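Submitted below is the structure of interest, expressed as structure tokens.
Omission of a single protein chain aside, the complex is shown with its protein chains in their original locations.
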Amino acid sequence: MNSILPSRAMRSLPIKQVVTHSPELKSFLFEQTFEAEPGQFVMLWIPGLDEKPFSVSDVRDGWIEITAKAVGPFSRALMECQAGDRLGLRGPFGRGFRPRGRGLVVGGGMGIAPLRYLVHWLERDRAPFRVALGARTAAEMMFVGDFSRYGAEFATDDGTLGRQCLVTGLAARLCADESFDVIYGCGPEPMLVALKKLADERGLDCQLSLERHMKCGIGVCGSCCVDGSGLCICREGPVLDKAELDQVADFGLPHRDATGARKPPRT
Amino acid sequence: MNSILPSRAMRSLPIKQVVTHSPELKSFLFEQTFEAEPGQFVMLWIPGLDEKPFSVSDVRDGWIEITAKAVGPFSRALMECQAGDRLGLRGPFGRGFRPRGRGLVVGGGMGIAPLRYLVHWLERDRAPFRVALGARTAAEMMFVGDFSRYGAEFATDDGTLGRQCLVTGLAARLCADESFDVIYGCGPEPMLVALKKLADERGLDCQLSLERHMKCGIGVCGSCCVDGSGLCICREGPVLDKAELDQVADFGLPHRDATGARKPPRT
Amino acid sequence: MNPLAVQIAGIALESPLVLASGVLGTTASSLRRVARAGAGAVTTKSCGRTARPGHPAPCVLPWPGGLINAVGLSNPGVEAELEELAEYRRTCAAPLFVSIFADSPDEFGRLARRVAEAQPDLIEVNVSCPNVESEFGAPFAADPEACGRVTRAVKENAGAVPVSIKLSAQCASLARTAVICRQSGADALTAINTVGPGMWIDVGTGRPALANKVGGVSGPAILPIAVRAVYEIRKAVDLPIIGTGGVSCAEDALQLIMAGADAVGVGSAVYAGGVEVFGEINRGLSAFLKERGFDSLAQVKGLAQREGRA
Partner (left out) sequence: MNPLAVQIAGIALESPLVLASGVLGTTASSLRRVARAGAGAVTTKSCGRTARPGHPAPCVLPWPGGLINAVGLSNPGVEAELEELAEYRRTCAAPLFVSIFADSPDEFGRLARRVAEAQPDLIEVNVSCPNVESEFGAPFAADPEACGRVTRAVKENAGAVPVSIKLSAQCASLARTAVICRQSGADALTAINTVGPGMWIDVGTGRPALANKVGGVSGPAILPIAVRAVYEIRKAVDLPIIGTGGVSCAEDALQLIMAGADAVGVGSAVYAGGVEVFGEINRGLSAFLKERGFDSLAQVKGLAQREGRA
């Protein structure tokens, strides 16, 4: 039967190469079996364990790359995976960034991963952009060399790289100094809330990538639906535009866990 | 699901028009929902009764036509059908005639039906051809007016139309007088055997349309397979070429009934 | 008059299309979104007494015939679900069906009582989920008498809220099960749940691709089985039927209606078609009625049950 795109079905592929940024942060390269736009993600399956969403952090030379950080059982198991191991890859899922005009690219923490592919894409399209990235500390700042080539500005909580401030501080200053059409953002939701506010104040468009608990990746199970509009982050997201963000009732609020219940507010 | 062509699935259509050649011989016109080549057939379903194969006797102006003769329970029930009645139509099935060069078109009895569409097709392609048709008696000769326009010659057993001889006699004479590349034939199998012999003797190609008991029309059930090569008349036929005919072990012999058993020889 | 309007168990639906349980059915927001996209009613994902995270992923996979899933009855528990229900009620008028599952008739009864207090339009009783075989579902759906016991327990507790029993095509005898459900007080039947179970193996690793190994098969692949099931049930009982299984276009929905369904569940089609599929099927149904000169769906319901020619 061939009524669906084969790439959307489960398909295992051997890891072609593992790039170790640190023992807790690695990139995994696979043969590229489908097209993907920046901001789109794949569901990555470790057979016998679980399957989780990961953004495409680059596509080049017929390879597709994802970059993961060890934060829990799944991502720690992923750190053990070697070239040659077969993992399942389904995708590409969701809607990514839709480049337009002069862009301000703002990332925080693991949210930097998809932005790497975004800037490569923007460069290829000769679209003008500036980059501001934040992390807790220098060791956690991903792809510093790569982003530096584009004149990225950095912010860390501890001042070990770039300025000692929040990345939203960098973004605000850049917006004051230069003119932009759109803010592209990916990172912790409080950061996104601040970017949305900034964009609203400045009258800029914004495209922000959200995270919600994902199970199916294909807009069916409902576990990733935002409150308010009910859009599926896996399908209509993860990147939402301004109008869509206005309809996210739980934007910046605690969202739902694997049972579908709202998580208690973080303390 | 859309993995197969919709036209191959069962689809009922209202009869658009009934043309009464005689109470026992009628043509039925339907909206044309698929392309068909001369020699191809459809499976015609009378809901609540049965489904049987019928050749496409013409395609024109967005209409598709089949022509049937009352010979048994099914075809008699068909004679009762009126414009507006919905019948099931699946098709087109099988491989039809593949026109090449100068053709001699030879038909007998109900075998004349698909040849009508064939000559319209040949005329459109400006391919040169002659036609010889046979029937038991004038009243059973179909489409006389239409074929006369192409200078067809007629033969009847009782001499009520054209010559009083077998149509194979006409064919032999035409072959003696004129030169042809191919004989197209449809009609009773003894006639086809004679045409095959004629073609062999004259060194002509031939394309003859065979009948076998059909159930599925799609090359699965096996009820229409010829002995020898095992080809399905519903799928690789009904029109076979010379090389294919050479591999039909039961060509001209009694063939199989609905159980799959060989019928006893006719007496 | 709206030619697509139907009634089931006294509930008026603007469209015969009902969002099937388990698809975009956990939150008030997603249910509302589907109602606005054209569903005549929406069904929540089945909920139980307490929260369950369900099986690990992969738990829903597309395959060429549709989906295969072993979500494992993940749900936030009945209390959280009732909050969603209240929120839905405040913001959306389309009828809401609440699906419940449990592991004993008593437990079904208790759950039904709690849910009925919140006054949903209908309680759907999931006795047929194949994904938690030893825990829930299998024993009931496979055993007509057990379906009867569950039905009675729910009806005794549901008060005025109508109850639909969701049957499986794997029922030993669908006709007998339907009759027993009716005798036990069911107001409607939903048929069918997923089929199988099935298994999809990733040939690259040689591993079952679902974490749960097996899962329920749904989507286009199961349409003929759903049509047959509805046909069989309609022959056996005169209860309203929410015919469900494999519907992704108006023709599919018509097959179920002609087999005897009063309303039509749509679940997996959301994968290929998005929530927009509800509007598209509605438009297709309207076009069919208009083209064939019917005034309402009631005129085509059960057509396939006729015998003989003509």
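Going in written order, the chains are labelled A, B and C, and every chain counts its residues from 1.
Criterion: a residue touches a chain if its C-beta (ideal position, glycine included) is under 8 Å from a C-beta of that chain, and two chains touch if they have at least 3 such contacts.
As the structure is a computational prediction, the values presented were derived from the model and not from experiment.
Peer 1: Could you tell which one of C:27, C:255, C:268 or C:282 touches the chain left off the display?
Peer 2: Of these options, the touching residue for the absent chain is C:255.
Peer 1: Based on the whole complex, identify which of B:181, B:227 or B:241 touches the chain you can't see.
Peer 2: Once the missing chain is taken into account, the touching residue is B:227.
Peer 1: Could you tell which one of B:25, B:43, B:152 or B:183 touches the chain left off the display?
Peer 2: B:43
Peer 1: Taking the full complex into account, find the residue in C:10, C:159 or C:224 that is in contact with the omitted chain.
Peer 2: Of the listed residues, the one touching the omitted chain is C:224.
Peer 1: Since one chain has been left out of the picture, which residues of chain C touch it in the full complex?
Peer 2: 63-65, 68, 169-170, 172, 195-201, 203, 206-208, 213-214, 217, 220-225, 227-228, 231, 251, 254-255, 258-259, 288, 300, 303-304, 306
Peer 1: Using the document's contact rule, name the residues of chain B that touch the chain not shown here.
Peer 2: Interface with the chain not displayed, on the chain B side: 1-4, 8-13, 43, 45, 47-52, 86, 88, 90, 214-216, 218-223, 225-232, 235, 249, 256-262.
The rule is short, and it goes like this: only the chains that are shown with their structure count from here on.
Peer 1: Return the chain label for which the distance between chain Cα mean and whole-protein Cα mean is smallest.
Peer 2: C
Peer 1: Of all the other chains, whose mean CA position lies farthest from chain C?
Peer 2: B
Peer 1: Let me have the rounded angstrom distance from the C-alpha centre of chain A over to the C-alpha centre of chain C, please.
Peer 2: 36
Peer 1: Roughly how far is chain B from chain C, centre to centre by C-alpha average, rounded to an integer in Å?
Peer 2: Their C-alpha centroids are separated by 49 Å.
Peer 1: Multi-chain contacts in chain C: which residues touch at least two other chains?
Peer 2: 64-65, 220
Peer 1: Residues of chain A touching 2+ other chains?
Peer 2: Correct list: 1-3.
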